[in-house]
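Complex shown without one protein chain; remaining protein chains in place.
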């Protein structure tokens, strides 16, 4: 590229197409150009007749220096504004294991393409906050996590030659997206309809048109909802489960002792020895070698983990520093757990996150933007944080876990226990 | 009383009986004596064999001055520690309308007696933060609000000659009260059992053994739960309803327009004109003269207010400064509203507060401590505040309104809409 | 208007100018047209060169029926899209006192004009959820609350002939408005700068370029911040104060007893008699006749209310149903209180709301959109609710009252007590 020196500096032409008005891409691009010190002139504006029709605009971007112009071009490229003339990516070989070259291209969770040898190549295993590595032999590109970089990996550097196709935030599907943006976290909205919609999504996925990931925190057991989640697993509504030591431990505790964190599931009361139940449950499983062994020896005969083992639902129990024990099935190394989770999210089309901030954000980081994600928590802060950390596609549902799952099961045809 | 001048000052003997260990009364009394500068010697301690048996202790309280001793005696009297020798109350005539004499006895919400003419008289219409007025002719005593004092009313002054019988906080009824105290506000406990208990209480009351007061905020309508509350009214589970302009307005809005605050109850979406619906609803009712007129003219044909009118359930709509309109049925003067509410709480045995901080605290202030109160809110702060303001008898349930009511209705035999 | 019958129905031309891209007005207008069943064709689009330059678009709106077209035109008129050909308003005389004619124009809090006799007239006393009354003699228009309508008042009906000029939400002033929209309620952002900005705004207003309204809840006293607010009043940073019985009562309680709700301001501890202090404080003021009398008789010598009286800062203490007493200065009728507040908000340029949900929303309803409003609360829900109820111009600050005021006072040159 040799940007044209312009009266006021350097300039280049870009075009932007799609739902650029209602998805706010155009305002963002214009804002970005000004924020980075540039200016623009608009030509050939065409606004779609309705929400489904794409709009189009062609802009001449000008900047005082060539560096400034490049910075603007790469920045607005992330919103889908592509130069009318295209450029190939730059590639650098990794010189250090577990780190990118300086200036590496940092990924988003949106569908991304890179231009190599004059052709646009889609990037596989899209995930935010990674780099892109290209295999020149096969001509295939994919996201790679920082820790997984090997010396010699061909890493994309800079943003020229990349383009993203932002997933419309509900454009075309959801009317009144503005109201929607405000209402996600509210607890004062009619929610029954949303539960019904979630049920519908899960039914479709269970019928073979998708793959459902459930991410769940221990409150599922504390609130007495384990039987509801067990039902969902039994009936094929859960294809992958991610959780931590706590969920599995208290699930096994309720099976062994009828308590969760020592609180009786029957009476809601606590007994003094109860606080030890979870520890004794972990110890027993450690003595047996693992959860599968406990199921196979008919010692663990119900609950969430039992159903996962019985119905071959793969799970990841990721460790944390607050774990007691932990259970032998827990992956204590966070990098190993991430790698395992990365494998299992492939093909996931719908993700239900229930009552867990840490795991929700961790999984949100791994999922591409086009996976429908519903985050259910009684604490509005969890839902807000998820969106703040970049998982924009999530629908937040501020509600209580137990009745949420109870009504979800009813909607799916189950009779509540 | 002539308290005995003691080696270290003045002293008097008190006795304390009942569930004084597990209800924490004894620790509080001992703490109080020390905190106010006194000392004690314990005699005749007898601990009940189990939770149902009363305990008993007799203490000699000593203090450096007579004033200090009196202060201690009146203070611990509020926890049920009564002097072995009794004294009559002091009475003063009100010299100003709408105010008590200085030094008036300020009531709690616990059962209270005053000693007059050597006899213990129970106080009627028990309510916290009032005074006590005695009618010497009839010999009857009752609580009186500050604003209701008339010149010449005989007002109890000081605390000598009064005694309260603290309602055991669940003692004898609920095992493990300590766990309970911590868990009220938690959202991480099994709650289905609590809903079942509430249903049981309401069923008993509906069968003629009680009177149910429901206090509800507009979120009942915003969350699409109005049909559930309507069902409860229709089936006789609500004997009195307290709410504000907002609940009634949005209830009528959903009946007239199918929206609440402009949000569709059907689709969850908002339309641009929707934000006017509540205003147009109020205006229409104002044009008709009131809610009853709208029902009688077949213009209001469903919803919470419709059911109240149709089933002769008395209600108070109390005004607030954030009201639009308001509806003609709203009592805009807060003192008039309080008086009206005071009348209607007489005989109430069970109070269900749903999603309203202001009204919950206001009603909590009016209720005697022996009325079972359940406060349901998704925000733990509301539940905490209620207890902080002195309504200790309330059971807080941190959960979501709509599923709570849905499951309550199911427990009472209704099929959810 | 005789809208042109079009190939696909009826049509009319509208134009939209200003910051229509970055303020999201254009997307909203286009969305609205489709949502209401219409279609559009865009002409003459001109995008401003930068954030400060206005953009412009002219649209032909089409609809299947004349009614549908009118509905669209009035709806998008609220976003500033005005027909190229103009129309006068329709007026109807009020037939009932305290109610509008059906079909009345319901106001927003944005600057509004009505077209009468071919001329655009600005509406005085702009306030949301009111009607507009026109005095044909003087040709002046102003907002009127429903309850204040008198028979014969000339009320604007329908929306044709009205136009609003939406206040840009920070456009031109604040870069990156999108981030801003998401971040208002977050507690995880650097806030010191915001406090500095608030201080700057208050300094300018105190220097004669504005009028500051403070709306405060009792937590100001409970948290021991009364001395900080007193300092602000003393130094001229508060021109009007709105609060309730609780703030004034606990402020007077801390002056009389050194406690707030019985909690010592010195030690943080509670004493058993303390819970009566607020009641005794109210009673004493009632015996004196009012707060001013207490100040004049040198009985109330410090605190928030003392400073208001001493520095002639007008205040409204609005009553609520949870009030004890109340103080004689409290306006117990909510309509009377609203009227009083309406008078005092005239001329206000900056509003600081501290730790009160009820009063914040009530005052937010009364303020026009161009008054800068900062809502400070430790509970994110309060801030969210304020925006949900239409007070979009408010900047929410999720932080703790006491340290917020402490640092604000420091920024204004005070030394913290």
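So that you can tell them apart, the chains are marked A, B and C in the order they are listed, and the count of residues begins at 1 in each.
As a convention for this text, a contact is a pair of C-beta atoms (placed from the backbone, for glycine too) under 8 Å apart; a residue touches a chain by one contact, two chains touch by 3 or more.
Keep in mind it's a predicted model, so treat the numbers as computed, not measured.
Undergrad: Which residue from B:24, B:63, B:157 or B:212 sits in contact with the chain not drawn here?
TA: Touches the omitted chain: B:24.
Undergrad: Just to verify: which one of B:289, B:380 or B:414 makes contact with the chain not shown?
TA: B:380
Undergrad: Of the listed residues A:10, A:40 or A:104, which contacts the missing chain in the full complex?
TA: Spelled out, the listed residue whose C-beta touches the missing chain is A:104.
Undergrad: Residue by residue, what part of chain A touches the chain that was omitted?
TA: Considering the whole complex, chain A reaches the absent chain at 32, 35, 75, 78, 96, 98-100, 102, 104, 106, 129, 146-147, 271-273, 275-276, 279-280, 282-284, 286-287, 318-326, 332-335, 337-338, 341, 357-359, 361-362, 365, 379, 381, 390.
Undergrad: What residues on chain B make contact with the chain left out of this view?
TA: Listed in rising order, the touching residues are 21-22, 24, 26-28, 30-31, 34-35, 39-42, 45-47, 49-51, 57, 175-178, 182, 185-186, 188, 380-381, 384, 387-388.
Undergrad: Suppose we count only contacts with the excluded chain; which residues of chain C make the list?
TA: Residue positions of chain C that touch the missing chain: 175-176, 179, 183, 187-194, 219, 222-224, 260, 263, 265-271, 378-379, 398-400, 402-404, 406-407.
In the analysis below, only the chains that are shown with their structure count from here on.
Undergrad: Give the identifier of the chain nearest to the protein's overall CA centre, each chain being represented by its own CA mean.
TA: C
Undergrad: Among the chains, which is located farthest from chain C on the basis of C-alpha centroids?
TA: Comparing chain centres, A lies farthest from chain C.
Undergrad: When the centre of a chain is set as the mean of its C-alpha atoms, what distance in Å lies between chain A and chain C?
TA: 38
Undergrad: Quick one: which residues in chain A touch 2 or more of the other chains?
TA: 175-176, 188
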